[in-house]
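One protein chain omitted, others in place.
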Amino acid sequence: MGRLKTIARRSFLIGSAAIVGGVAFGAYLVKRDPENPLSLDAAAGDAVFNPWVKINADGITLIAPHADLGQGAASMQAMLIAEELDVELDQIITSYGRPAATYYNTALAAEAVPFRSNDEGFAAETMRSTMGAVMKVLGAQVTGGSTSVPDSFDKLREAGAVARETLKAAAAAETGLDVSQLKTERAAVVLPDGTRMNYTELAARAAQMDPVTEVNLRDPAQWRLIGKPLQRIDILAKSTGTQTYSIDLKVEGMVHASVRMNPRKGAPMLGFDASAAEGMRGVSQIIGLPYGVAVVADNTWRAFRALEEIEIDWDVAPYPAEQDQHWAEVAASFVPERLDKEWRNDGDVDAALDGAEVFEAEYRAPYVAHQPLEPLSAIVKVSDGRVDIWASHQLPRFVQQRVAAKLDMETDQIHLHNQHAGGSFGHRLEFDNIDVTVDVARELPDTPVKLTFRREEDFAQDYNRQIGMARGRGTHANGQVTTLDLDIATVSASRSQSGRLGAPVPGPDTQIAAGAWNMRYAVPNLRVRAYAVPELAPTSSWRSVGASTAGFFAESFLDELIHAAGADPMSERLRLVNDPDARAVLEAVAEMSNWGSPLGPRKGRGVALVTSFGVPVAEVVEVTDTDDGIKIDRVWLAAEVGRVVDPVNFENVVAGGVIWGLGHAMNSEITYSDGRAEQDNYHLAEGMRLHQCPVIEVRALENNPNIRGIGEPPVPPAAPALANAIFAATGIRLREMPFFKTVSFV
Amino acid sequence: MKLNVDGKSHEVDVEDDMPLLWVLRDELGITGVKYGCGIAQCGACTVHVDGVAVRSCQLAAGDVDGDITTIAGLGSPDALHAVQAAWVEHQVAQCGYCQSGQIMQAASFLDLNTAPTDDQIDEAMSGNLCRCGTYPRIRAAVKTAAAKLQGA
Partner (left out) sequence: MKQLAALMVVLAPLSAQADGLAAWDRIYAVASHPRCTNCHVGDSGRPAWDGLGYGAARPHGMNIVAGESRIGAETIPCRVCHIGAAGPNAVPHAAPQIDEAWRLPPVELAWRGKSSGDVCGQLRNPDANDGFDLAGLVEHVQQSAFVRYGFNPGAGRVPAPGSVDDLARDLQLWAAAGSPCVGD
């Protein structure tokens, strides 16, 4: 509790005085705090308690700034506020609020700093707080990096507590009672005689008071909501087709549109002939853009169909046209001048390899598309002095800044109405849907334009996961792994992405070797070097980012060395592991999977341990080599997450991460030919289907004091654990994803 | 042409070859029916025609030969169909975008096969893609719904 009190003392009132009928609270580490965005919309009589809580006579609104991409972020954020505010989840509504610097993400900055997340040293802490300040200045309201939970955990509970105590103070002022005599429950202050004063009635009075900022957060033992199995607030809507996504929205006077952009991503259009599309039913406009052609129609399908009739002359790709050239560039990158950073160098690797019998192996990981099931779309209305955008985005502030810059307007003239997303996996960190729809909408002033990507267009325009290779050299002696030397070369998705944002990341890319260099093993001689392949096709963050490739390389190569040494994959990892959290998750999966117990014929188990986003995750996969192909029977997973906020959703998201990791390792890649992605729909990049889904058993460990997010960390160990299991079952070592190039799956 | 959707009759003026999906979404504003792939790969657009599941992206408006039921006609938040109730009970959804189609597929399946085996559930439900990976809960929810429907 001491730590929480400290944070509460550091919190203070933010920009509240000027608000009509409103007050505001927050917990900030930098003195000049951003304005309270709710005050901009506040009407007289609204009590705007802080950037996260708004109460007026109509009800209680909790602002959940992290976009809900399906991971349950809205429920989780509401739960944290409601816990301290003493409201039930059925008494509130949630809203994304307007994009605002106030909602900047401190946790993501912590992950961007190149220190191992278990390194609590002074330098690491200093760097993290520096980055926190940088994020604040940038106003980076970000959903990503599995940071929604850690970013929210203290901030939102504190927001709830401050609002609760201020409402009690208002009730005390009204009744003349002492605050200590008052209790709160179900959105009301309860007087000693049982009289209930609803928060909504107290709001106007509370709005005129100085908020109470000295608050204690509740002891976890008293929690009613956190850590308890609750119903997700969106579950009814999502089970009845009544959840509205941005692709479903209808705005008065809206027209439909779609686009074909140069499939050689990033290259311009040279010219087009739309004569066959002109006059097609429902088509109102055909708009040539620098990078493609858009059709405006009265129905999405009519726009799709007209687009197919347009002949377009595309310029050549700004990157190599053929996949072989991409691989060649990656293979040519293991050279000193492309060394991005030597991340780890324990012992003396060069001496250990010199003259020794060296085991070597090379691995490959392809480009992979995101392709959430809701295709990209946006609605944009450009009016005089105001732009409205309805879309789902993980970087709402950047959307505003980008559109403002494009239209030469002020940021506060750009109104983004953020929406629930039909999945993202990193896809909604990019801006194509926003950019194109703005370009079309500015041609139709005062008309809302809803632009929907065809699935094929979404594939063609995706910014894929980084392509990469790794080369390992190692030695073993007396049944033990003694040297592990791993060179990893990938394109830098971080640089590709941040370059497009106009905010290039300085220094080495933390992601190229993420999940490998921080392996929690004490191999006597251990070196991990990251090489940056120059930009090829543009890439972006894909669920678990660098660790999805580097984790595969590291845990596959370690497994090969262990087998070469003649050791057991689990016992040798347990012998090498040098961190209590990592040891605990390994021991957990060993116990859960009954590792070492006899298996039937043609069966095998594989294990992998990867730490990403501060979360060590161990997975054991069990497979059978059937006559119809490899069948993944079971997966056991253990993760150290600090604390589980929402256990029902936790298990779902973790299992989903395993499925994501396994499915794409099995059968998904993007390859280029003639400068275009060859895969244009799910039949060519299928992911896992239900019949291929193993039984998944999940265990959360809560030993570490730092709370962590879980959206991404289950992904990286899945692919190597599967490859290691297939090796155990068949003797076939899979060094290249997707695995279906080498073995078949049921 | 005339379409009967969720118990209501609609007169629509569309091309014969417009997929039913787009008639429902853009002409009638019934958006519980989702566009995912357009080529019968994902199942997000699944509706029923005379009670049997159909991928509405594949069915041309001019070929519709029966009454259409969408997720909105299957049940509502106040009056859940047994399959929807099982989906709520198991808290299946993550992003939720595929779930309308999953539910419509499961409802049609359980109407045809009231006592499915585990293998049959895997066969019936593998045409519906879920990118979030809610498959373990879909399996569980289909079983719960089957038991409930049998008891009914």
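Read from first to last, the chains carry the letters A and B; within each, the first residue is number 1.
Assume contacts are C-beta pairs under 8 Å (C-beta built on N, C-alpha and C of every residue); 3 or more make two chains touch, one makes a residue touch a chain.
This is a predicted model, so every value here is computed, not measured.
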So which of the visible chains would the left-out chain be touching?
A, B
Considering the whole complex, which of B:1, B:112 or B:147 touches the chain not shown?
B:112
Chain not shown: contacting residue from B:44, B:124 or B:145
B:124
Which listed residue, B:18, B:53, B:103 or B:130, touches the chain dropped from view?
B:53
Contact residues on chain A toward the hidden chain run 628, 681, 683-684, 686, 689-692, 744
Chain not shown, touching residues in chain B:
38-41, 46, 52-55, 58-60, 63, 105, 108-109, 112-113, 116, 120, 122-127
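We take it that only the chains that are shown with their structure count from here on.
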Length of the line joining the C-alpha centres of chain A and chain B, rounded to whole Å:
29
Please give the residue numbers of chain A that touch chain B in the complex, ascending.
69-72, 231-232, 234-245, 247-248, 250, 256, 281, 299-302, 371-375, 420-425, 452, 454-456, 648-649, 652-653, 655-660, 663, 681-683, 686-693, 695-696
Under the definition above, what is the set of chain B residues touching chain A in their complex?
14-15, 18-19, 21-22, 25-27, 29, 31-39, 41-42, 44, 70-72, 75-77, 80, 84, 87-88, 91-100, 103, 122-123, 125-139
